[in-house]
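Before anything else, here's the structure in question.
Subset of chains shown; positions unchanged.
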Amino acid sequence: MRFGERLDQELPEVSTQIYRQYRDFTDREPTIGAAGKIRVHALVGLLRSVLFPGIYESFPDDADNVDVFIAARLRDAGVELRSLVYAALRGHGQCSEDCQCRADEISLAFLKKLPEIRALLGLDIQAAYNGDPAARGQEEIILSYPGFEAVMVYRLAHELYVLGVPTIPRIMTEYAHTNTGIDIHPGATIGKSFFIDHGTGVVIGETCTIGDRVKMYQGVTLGARSFALDADGNPVKGIKRHPDIGDDVVLYAGATVLGGDTKIGDRSVIGGNVWLTRSVAPDSKVYNTPPVLKITRL
Amino acid sequence: MRFGERLDQELPEVSTQIYRQYRDFTDREPTIGAAGKIRVHALVGLLRSVLFPGIYESFPDDADNVDVFIAARLRDAGVELRSLVYAALRGHGQCSEDCQCRADEISLAFLKKLPEIRALLGLDIQAAYNGDPAARGQEEIILSYPGFEAVMVYRLAHELYVLGVPTIPRIMTEYAHTNTGIDIHPGATIGKSFFIDHGTGVVIGETCTIGDRVKMYQGVTLGARSFALDADGNPVKGIKRHPDIGDDVVLYAGATVLGGDTKIGDRSVIGGNVWLTRSVAPDSKVYNTPPVLKITRL
Amino acid sequence: MRFGERLDQELPEVSTQIYRQYRDFTDREPTIGAAGKIRVHALVGLLRSVLFPGIYESFPDDADNVDVFIAARLRDAGVELRSLVYAALRGHGQCSEDCQCRADEISLAFLKKLPEIRALLGLDIQAAYNGDPAARGQEEIILSYPGFEAVMVYRLAHELYVLGVPTIPRIMTEYAHTNTGIDIHPGATIGKSFFIDHGTGVVIGETCTIGDRVKMYQGVTLGARSFALDADGNPVKGIKRHPDIGDDVVLYAGATVLGGDTKIGDRSVIGGNVWLTRSVAPDSKVYNTPPVLKITRL
Amino acid sequence: MRFGERLDQELPEVSTQIYRQYRDFTDREPTIGAAGKIRVHALVGLLRSVLFPGIYESFPDDADNVDVFIAARLRDAGVELRSLVYAALRGHGQCSEDCQCRADEISLAFLKKLPEIRALLGLDIQAAYNGDPAARGQEEIILSYPGFEAVMVYRLAHELYVLGVPTIPRIMTEYAHTNTGIDIHPGATIGKSFFIDHGTGVVIGETCTIGDRVKMYQGVTLGARSFALDADGNPVKGIKRHPDIGDDVVLYAGATVLGGDTKIGDRSVIGGNVWLTRSVAPDSKVYNTPPVLKITRL
């Protein structure tokens, strides 16, 4: 029997089964879906070109008039943001009466935060320049430092998280995670002049707080130690599970700090691969005891 | 001399050299090539929209008729799959007589497996929801959990691997690796309700087996300890090289388990950064002795 | 008040603030910008299809004439490269007189290096085949081994780095970093027959040197220990900060070697997770003392 | 004042005015809109590749299995058609109860007509080959004869028109009009073996009927002479306004035949630029009296 005939004969049963699975799936009406995910990615692009005109946009014909371009992109971003926020709120049933109205409030509040976010990003760029001898200039950092890309997206997503927008902030930071290997939960709180070098494998959990002028390398985890389960064995959501990092702390590659009660005091240095589940005082230098290496001749 | 003239003068020698290298390259007739790679990526997208209609597709106008969309996507996937399988089989000389016939059999067998794969993925989503206090709902997991994305692609690729399709399964899982940082070989065998959190740096080797309800974090490696060489110094292919993980095991961030004889018993917990090259009994809790940290004041 | 009216009322202040930030930004005239970044990515694609005709290109109608395609792609790559190099040089003020002339020289020098690069890549493919029992053939390696992709891009970027091109080499290797999780600085010097397996999290620093036939796994770091600051507290650029790896060295997953004075002697094997900040003699085998695992029953 | 500030100041009034015009526009909720128009164009492409597999599609790997591709494209076309028909019916309020149900019926009825349409198009191709000494072969006609393109689209659109689908048939023939300059209303009735040569400027009205084996050249109009107005001065819709053309008629370039009562008898030949508003018997040859040309020397 020809392949075409076999498809005619055998596929109907398969699609019927998948259709039944679809019907049984509780969450089957998506709030924004994969199409919305693509729109969120595009929104990140729009916001990026608002924040760094001339770099993330082809340069305008007359540099003196770059303000016109900023204003146009800003409005585009506002319109798209509000449409997405509305969809996300409605889908999560988070607004008893007027979702549109809440979407308006949130979108405007976010847009007004952009200059503040831009200022923070300026400090992050400076931190990268000071923190990496290989850095040649600001444009290089903006265009080719994964740490900066992840932090930029985080700072945007965090504002939306704070404003109570569901789903979208996570899609934003996961977009950065895909591109950079750096996974920062939008719920984390991160201070000024933050720099992540190389960055692949960095994980920063939802209830983490990080002070100013912190610097970290690839593979650093700021995670949970364990988490509570409720009577049904489901995890209790919303509890403080991740550590607090003070100001001016440095975390070397592969350092792991776990637990909601763990605090790293200001100006501390956490060595590579250190595994910390308790607090350390300010000005601490924490290293593994020199590893006893077994060196033999082949 | 102008640049154009110099190109005219100097490039011919360069292209002649590269052409000679091309001619000397033993594998120069590709089976599916980079163009086929792009088609494989698109196929993953088609299969995804078959498995999660309404989420990976723009929602149909009438939700009651979603079955029509499933059936159409399913058929498209079937046609494309078979064309790719045929190309891959023919290129590898794996079918003495009728490659087309084998491609038909494989494609149909795969399509019929889809409901079973969909059922497994439903359990994986549930495992993610239970395993991460930060998870807000199923759509969020489907759209923004890299662990779920990697497992979804793995489950599809694994079926093709089992059916003996060359090249394509590896391209599929490497596509997920690029997007998520999670590298699961399509040859691995993974049980139900599997969850990888964050996931960057996870490596699961070809001959690994993993039981049901296993959970792991970023940076976990299930790898080979060493491998045999044949008389010519080439690696012997197809030998069991990677560990077996029992049911209900948890592996924390950075845990490394190596070796084809290594078995982790059911319900064991392997702590962060633990390096294991031998088996442990069921219900074991394996931690590094508390690292002796040297803490000094700066 | 309607959302539209509120945008009209509130956005002007926001865009004015961002515009001021733009004006205060010292690096605001980009050399190649995000648009140039996209062109660099496309250039990598062109060069790839020059180096592996038939694989990275749809196969030509007559395989005997593949030379015509090579020559055409080579010229396209040359034209695009020179335009980008010119923009980068001009932007960095690196040519006192005739940037165009220097761009010509650099571009031609680079193009002439391509056969040599192709020859090196042939050895890298062979190294991957020999180094991974799971590898089925050369096409599979070219299409689905992240280690090979990262090394291919590195070898191209490194030539441009050596020729003194700013910004572009870093964009190239960061492109590979995004796709593979492997971060090789274009300034590093890497010998023949190099193989990185899995690769997520690998970091190879700017002033690193690596010998021939080296093999490494995911999560290996060849990094800096610390770096000097000048009188103003800025990092001193251009100092040797990363280690030297000899010939035939193997570095297992998670191994970390730090410091500009650190030398790993030929034929040494560095075990998984080893943390090395001093030199070891040739033929050394360096392992952590078997970790004392605490194994308890749950 | 800067341009940006002026936009901020002056645009709000403009958009408010346009918004008011939008609100006053009676037809402002579109049935399928410009987005639907693009989908209709894509549907024409799908149907074309169903009807001429191997030509309008990249050729399948194994010509014996072209049936699989036909079936897959056919199903895709069916799904898309039904979605569009549903939107069009609902928007026009043409189904008192169950629009979905009517969309199903119409779509299936249309799909079943495709073999008949294909057979008619085969005769049209033959007519073009016989009617133009410049024609070199069937593929050339399918790919580069505007007359064939217009007739193909007409034959598809006409079936939908007959099935009572609003808006979509007109969008289909207007698509052909844009590409070919040939304007055939989907309501016209056209017999077998129809050929239009060159075709630019041809107009065939809604209530026209055309027999078998008719051939016409560019600029032929089969139009209305005048039309009735109702008491309000609006045109009365649905009245027979265009001529009937018999079998085997030839109409040369620029011929104009007008009026709902006008009948051109079988086998008649209508000369170039003839203007006819009354019927002619079968076997008539209608030419303008040889134009009295005034020929002077310059």
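First chain written, first letter: the chains are A, B, C and D, and each begins at residue 1.
Please note the rule applied: a contact is a pair of C-beta atoms (placed from the backbone, for glycine too) under 8 Å apart; a residue touches a chain by one contact, two chains touch by 3 or more.
This is a predicted model, so every value here is computed, not measured.
Each chain in view is the same protein; 4 are placed here, and the whole complex, as held in this structure file, contains 6 copies.
Rule of thumb we're sticking to: only the chains that are shown with their structure count from here on.
Summarising the inter-chain layout, the chain whose CA centre lies farthest from the centre of subunit D is C. Note on A-C: across the candidates A-D, B-D or A-B, the interface recurring with over half of the contact pairs conserved by residue number is A-B.
Separating the centre of subunit B from that of subunit C, both taken as means of CA atoms, is a distance of 24 Å.
For subunit D, the set of residues touching two or more other chains reads 4, 8, 65, 68, 71.
By the touch criterion stated above, subunit C contacts subunit A in their complex at residues 3, 6-7, 10-12, 14-19, 21-22, 25-35, 37, 91-92, 166-167, 170-171, 174, 177-178, 181, 183, 185, 187, 200-201, 203, 205-206, 219, 221, 223-224, 227, 233-239, 241, 254, 256, 258, 267-269, 273-276, 280-281, 283-289. Subunit C contributes residues 4-5, 8, 11-12, 15, 19 to its touches with subunit D in the complex. By the touch rule above, subunit A contacts subunit C in their complex via residues 50-51, 53-59, 63, 66-67, 70-71, 74-75, 78-79, 82, 104, 107-108, 111-112, 114-115, 118-119, 122, 130-134, 136-140, 143-146, 179-181, 198, 200-201, 217-219, 253-254, 272-273, 288, 291-298.
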